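Omission of a single protein chain aside, the complex is shown with its protein chains in their original locations.
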Amino acid sequence: MRDLGAEPPPSEQQSTGRLFSDVGAWRAILLAGLAVTLAFVVTALPIMVSGRNPLLAYWALLRGAVGSVDAVAFAFNKSTPYVLSAVGVAICFRARVINIGSEGQLAVGGVAASWIALHLSQLPSLLLIPVSLVAGGVAGAVWACIAAVMRIKRGVHEVLGTLMLNFVGTLVVSEVLHGTMGEPGAGFPQSPLFPQSAWLPSLFPGTDMHVGIAIAVAAVVATHRLFWHTPFGFRLRLLGSGDNVAAYAGASLVRGMLQVMLIAGGLAGIAGAIEVLGVHYRLIEGFSQGFGFNAVAIALLAALNPLAVLPAGLFFGFLEAGALAMQREIGVPSSLVFVIQGLTMIFVLCAMGVGFKQQRI
Amino acid sequence: MDATVLIELLSATVRIATPLLFVALGGLLSERAGTFAVGVEGMMLTGAFGGAITAFASRSLPAGLLASALSGAAIAAIIALATARFRADHMVTGLAANILAIGLTSFLLRGLFGGKTPVIVLPTLRPLAVPFLSGLPIVGQVLFDQPALTYAAFLLTIPIHFFLMKTRAGLTLRAVGENPAAAFSVGADPIRVRVAAIVACGALAGLGGAVLSLQELGTFTDGMTHGRGFIALAAIIVGRWMPFRVMFGCLLFGAASALALNIQGWGLPVSSYVIQMTPYLIALAVLCGIGRRARMPAAIGKSFTRS
Partner (left out) sequence: MLEMRGICKRYGTVQANRNIDLTVPQGRILGLLGENGSGKTTLMKVLFGMVAADAGTIIFKGRPLTDHRPGDAIAAGIGMIHQHFMLVDAMTVAENVMLGWKRAGLWLHTREISQLIRNASKTYGLDLDPNAVVGDLSLGQRQRVEVVKAILRGADLLILDEPTSNLSPPEVAGLFLVMRRLRNEGRSVIFISHKLGEVLEICEEVVVLRDGEVTGQCLAANATRSDLARMMVGRDISALVQRPAFESRKEILSVDRLTLRDRSGFERLRDITFSLNEGEILAIAGVDGNGQAELVDVIAGLKSATSGRISLAGQEITSEDVRARLTAGIAYIPADRATTSLVPGMTIEDNLGLRDFDRPPLRRGAWLNRVAFRREANSRIAKFGILCAGPNALVQTLSGGNQQKIVVAREIGRRPSVLIAFQPTWGLDPGATRFVIDEVLSLCHGGGAVLYVSSELEEVLTLGDRIGVMFNGRLSRVFGRGEVDMTRMGLMMAGHDEGPDREDGGKS
């Protein structure tokens, strides 16, 4: 007979504690929607404090986001780096690796792509662009690996490691702009304009929307496939489930961490490349600002589900695009959008904490 | 290197370490009780904002200081609620709070002033020379001719140390961070202790922000903390979660920054941006050097559930 005074076997605890019958994607969507709505409601308070009408503000936000073809194109462009970096962060979190270094990885990715664009400008467009993108990806992957190695070899927590590297990465951009890649005589730290052959083509002629979003979509689909349909992805899911079961099934923590950071860094690096090749057409100081934490927020909102990162990232991108319009028209500062993002994250985290955990692992 | 340069460097070290020290001491309390203090950057920024706005509006420095502590505590309260009560993940909640703080401070800065970025100019705190002691060679100028908040920060290390090590409440706090079940078995409430620690952390980190906006720069600008909160976190690790060692950790990073600032005038063939990187690189190097020997509170980051 079992010793019933002792703790019930862990399986009992699990199944009696949190039993969800038929947990589906709908639940995750509902949760995300709820968190966002709540965030908007709460954010109405500071808007009112500043003497503005929240409804007018939100209406301006909406119009700024989707009100015209140009607005939509702008929003898609804005969403692209978010989606790319967030999908990498999502699989990192799935493997219990907390990577907040997208900003630094994006920055060095931009630097690498810029270097290629400026120094290999004799290449035809068909080669120049892919090479630049790949260079960006490699740079970002290497940057992420530094943090991973520090964690593996010296136990430096990846939060602090990736964070510090964010700052260093941004400074690398400034450094090269004041040195070898800077445009002499420019009033602002920036590189010379890239040759047209390096510019990302637009997806729909006549609009500003560049092919970056297509790359982002491809990345999302590829990551989804990788995560759910390969042994590699299976191993990541095991790593995220716990040390015991990972050991039982033979998944190595060290290899998994390195692999997942490489991917995330690579994706963020490509995002950086897209920014310089498709939005600014040059390397400018501060182009990577703010991407790190947003990626985390988007990944959370998507419940760490690669496919869901697309709508979540688009949401953030459209939100920020609209916020700029909102600031212009109503005078509500665009930084409000960070408030919404921060609150959304917190609400999602609370819900996850009390048991609405991400569903299928 | 002649004496004046040295004195200036050391003096700058102490000065720059001051905001770090407030934040690090606060973070120390939170982490010793078992919650990663990742949100201190947001707490610091909010404190800087609250202090600046209040001092600007009320023309009263004490009001500004109080407001800074309360602002930081407010952000901390949100984190405390989410992590202790809702069992949200510590790391990511802290990050979320940082985002929230950036947005909120940025927004309110404009929102409270009719939508345009105001120009806030505040009188910064002047150094207060300690009579007689400030006359000592070198040490006098470095240690005893600093603004009031600097004295406050360094002196604060003493009561924090005694609180943690010599009082029963501090003992309980440390136990909650090491083995909450053991603390629970002798009648403590780990959740309440953690919430209190996080809020205290917020107040102190807010004061750290006040040092920036009220003592150093006399204004508030978007994101002015610029990662100092995270450097403070590194200082906590360097100081192995002990108050006096954390103080030295802050001085270490203060020295790195002071060096970075001053070195530009020395005409070395190193670009200013590389120099700006040094505090972060040093932080990483030190963390790597300490490696796994850093023994953090055993139960840090683990939610406590009453079973």
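Order as written gives the chain letters A and B; numbering starts at 1 within each chain.
Here is the rule we use: a residue touches a chain if its C-beta (ideal position, glycine included) is under 8 Å from a C-beta of that chain, and two chains touch if they have at least 3 such contacts.
Quantities reported herein were computed from a predicted structural model and do not represent experimental measurements.
Trainee: Among the options B:Ala182, B:Val270 or B:Ala285, which residue touches the chain absent from this view?
Mentor: The single option touching the absent chain is B:Ala182.
Trainee: Which residue, A:Ser125, A:Ser202 or A:Ser241, contacts the hidden chain when the whole complex is considered?
Mentor: A:Ser241
Trainee: Across the whole complex, list the residues on subunit B that are touched by the chain not included here.
Mentor: On the side of subunit B, residues 166-169, 171-172, 174-175, 178-179, 181-183, 185-188, 295, 297-298 touch the unshown chain.
Trainee: May I ask you to list the residues on subunit A that touch the chain which is not drawn?
Mentor: Those residues of subunit A that touch the unshown chain are 1-6, 8-15, 18-23, 229-235, 237-238, 241-242, 244-245, 247-250, 357-361.
Here is the rule we go by: only the chains that are shown with their structure count from here on.
Trainee: Can you list the residues on subunit A that touch subunit B in the complex?
Mentor: For subunit A paired with subunit B, touching residues are 46-47, 49-52, 98, 100, 150, 153-156, 159-161, 163-165, 167-168, 171-172, 174-175, 178-179, 293-294, 296-297, 300, 331-333, 335-343, 345-346, 349-354.
Trainee: Can you tell me which positions in subunit B touch subunit A when the two form their complex?
Mentor: So the residues of subunit B touching subunit A come out as 38, 78, 82-83, 86-89, 91-93, 95-104, 106-112, 114-115, 222, 227, 230, 233-234, 237, 271-274, 276-277, 280-281, 283-284, 287-289, 291-292, 294, 303.
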